[in-house]
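Working notes, structure below.
Shown here: the complex without one of its protein chains, the others still in place.
The letters A, B, C, D and E name the chains in turn, as written, and every chain counts its residues from 1.
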Amino acid sequence: MTTRYERGLARQAELGGGRRQVYDALAELAPDLPRLAVEFAYGDIHARPGLDAARRELVIIGALVTLGDTDRQLRAHLTSARNAGLTSAELVEAIMQALPYAGFPRVLNAMTAALDVLTA
Amino acid sequence: MTTRYERGLARQAELGGGRRQVYDALAELAPDLPRLAVEFAYGDIHARPGLDAARRELVIIGALVTLGDTDRQLRAHLTSARNAGLTSAELVEAIMQALPYAGFPRVLNAMTAALDVLTA
Amino acid sequence: MTTRYERGLARQAELGGGRRQVYDALAELAPDLPRLAVEFAYGDIHARPGLDAARRELVIIGALVTLGDTDRQLRAHLTSARNAGLTSAELVEAIMQALPYAGFPRVLNAMTAALDVLTA
Amino acid sequence: MTTRYERGLARQAELGGGRRQVYDALAELAPDLPRLAVEFAYGDIHARPGLDAARRELVIIGALVTLGDTDRQLRAHLTSARNAGLTSAELVEAIMQALPYAGFPRVLNAMTAALDVLTA
Amino acid sequence: MTTRYERGLARQAELGGGRRQVYDALAELAPDLPRLAVEFAYGDIHARPGLDAARRELVIIGALVTLGDTDRQLRAHLTSARNAGLTSAELVEAIMQALPYAGFPRVLNAMTAALDVLTA
Partner (left out) sequence: MTTRYERGLARQAELGGGRRQVYDALAELAPDLPRLAVEFAYGDIHARPGLDAARRELVIIGALVTLGDTDRQLRAHLTSARNAGLTSAELVEAIMQALPYAGFPRVLNAMTAALDVLTA
């Protein structure tokens, strides 16, 4: 039987995005935090059926742009979104779509943070 | 030639969601606010090519759940999202997908606000 | 010598806005909260020289619209802003000016909350 | 062996706070949301050793006051905090302590929402 | 007839603030984002009659301090505010005025970000 940790890890492997560096930095002080990120954010939530990975990433992008102070997460999720099949042009549109709801500063910061991921 | 107001109005008509009541309430005090909502949020942004309406609504749902204090907008956009082809079950998944990013209070409030729209 | 409580109370009296009802509701459970609102928000900050009351209210309106979940405070400060000499039309412009920074949901909620204050 | 759902439910039972009404309202549309609230928020997090329940509730109160638009959650957690041994006077202090970080509107709203819970 | 792009560009030229560097960085990936910033934020909103540029900047400063994660935007708008006639001392007061609403961390970050602009 697959545990939710295994299910989350498999989902992260499919999606890519390079979360490993942050997780490793926390491995000694707070090992349960990266473990719970895998188990909950990916095993319990992202791996749920009923909505494909690409559409889940669009919800996440809307959330991260709006939160602010999430450059690192945004870059990881844009990479995941591309691996899930969204093109760079579609992701530019997704970030633009946040403009009327999150405003220009959040969207300008997000697009700037996205530059190297989306032009790669 | 279509103006951006006409383009925005056409997009809103396709999407539904019942923004008219709020717009009418503001018609005397601040008529430019509903006009700019139509022109900018719909004419300039939502009607852009490159990402279909359903996927745009997923970004918006991620943004609105995260912002908080947006029950009215969330209900309008869930209606729009259904008109754009997303099922009620997919929208429940979209709201659930915000959990690791926006937290339980925002998601519990959003799902509660969504109840009547998504069970209709 | 004027205490900062007296200075704050005098400033509130000039500005109006009807904070008394909230303060009275808290008078038994947390009397220091309304006292500190008078002393700090008005005595220490609002009553400072170097920027007149009307311009201070514009900063506050920008802050309150952006925060969200502040309908009651917004109505109080719009009343204060009018007493400080800003017209209803100028306050509609001030709320509109938050659009590119705080987004449409926050501004639509704020303008709706402002309706009865600004059309009075 | 105790599942995390059972562990979460036991923790919620100890803490009280009356989340059942919200959970029941969502039972048909989104049954996994209240289940995950129990499993993750209580079973995975709140029931962790290393910090007692009362001190966990202080962190939560700081978070909820700051988020805004969380009156329902705040009332539930103030009840839980009292059941965990904090007095009403200590909880007034906890809410006051958020003032320099979350500002007066958030704290005035929170204290107003807390009135009936803390004077009961 | 002046287009809203031209009107926005003229307004930005009056206000200064050096947005060009960010806009240029996005020119290849997302050229519509800087174009819409000019058209909407400046052409549609900032250039509206009914409130002068200096008072519009006070609303914007209140919004940006409260949002957080907006150091770059804040520096641009403080420069614009000075060009619109506000003194450095008045802008210090404007940032201070956000204290009771946005709290100390936001205001301390904003004042620190403002240091080189306001002491220039």
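Following the convention adopted for this analysis, a contact is a pair of C-beta atoms (placed from the backbone, for glycine too) under 8 Å apart; a residue touches a chain by one contact, two chains touch by 3 or more.
Quantities reported herein were computed from a predicted structural model and do not represent experimental measurements.
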Revision key, fill the gap. Missing chain -> touching shown chains A, B, C, D, E
Study note, to complete from the structure: Out of A:Q12, A:Q73 or A:Q97, only one touches the absent chain, namely A:Q73
Point to revise | Candidate in contact with the missing chain, chosen from D:V22, D:A98 or D:M111 | key: D:A98
**Study point:** Given C:V22, C:L36, C:L51 or C:L108, the one touching the chain that is not displayed
**Key:** C:L36
Point to revise | Hidden partner interface residues of chain A, rising order | key: 22, 25-26, 28-30, 32-33, 36-37, 40-41, 64, 67-70, 72-73
Study note, to complete from the structure: Residue positions on chain C contacting the omitted chain are 32, 36, 39-40, 44-45, 48
Exercise for review: Touching the hidden chain in the full complex, which residues of chain B are there? Just list them.
Suggested key: 99-105
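Please note the rule applied: only the chains that are shown with their structure count from here on.
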Revision key, fill the gap. Listing by label each chain that touches chain A and chain C gives B, D, E
Point to revise | Comparison of A-D and C-D (more C-beta pairs in contact) | key: C-D
Exercise for review: Tell me which chain's centre, taken as the mean of its C-alpha atoms, is farthest from chain E.
Suggested key: D
Practice item. Taking CA centroids for every chain, report which one is farthest away from chain A. Key: C
Exercise for review: Between chain A and chain B, tell me the centre distance in angstrom, where each centre is the average of that chain's C-alpha atoms.
Suggested key: 22
Point to revise | For chain C, residues contacting two or more additional chains | key: 37, 40-41, 64, 67-69, 73, 92, 96, 99-105
Check your understanding: Quick one: do these chains touch in a line, a ring, a star, all-to-all (complete), or other?
Key -> complete
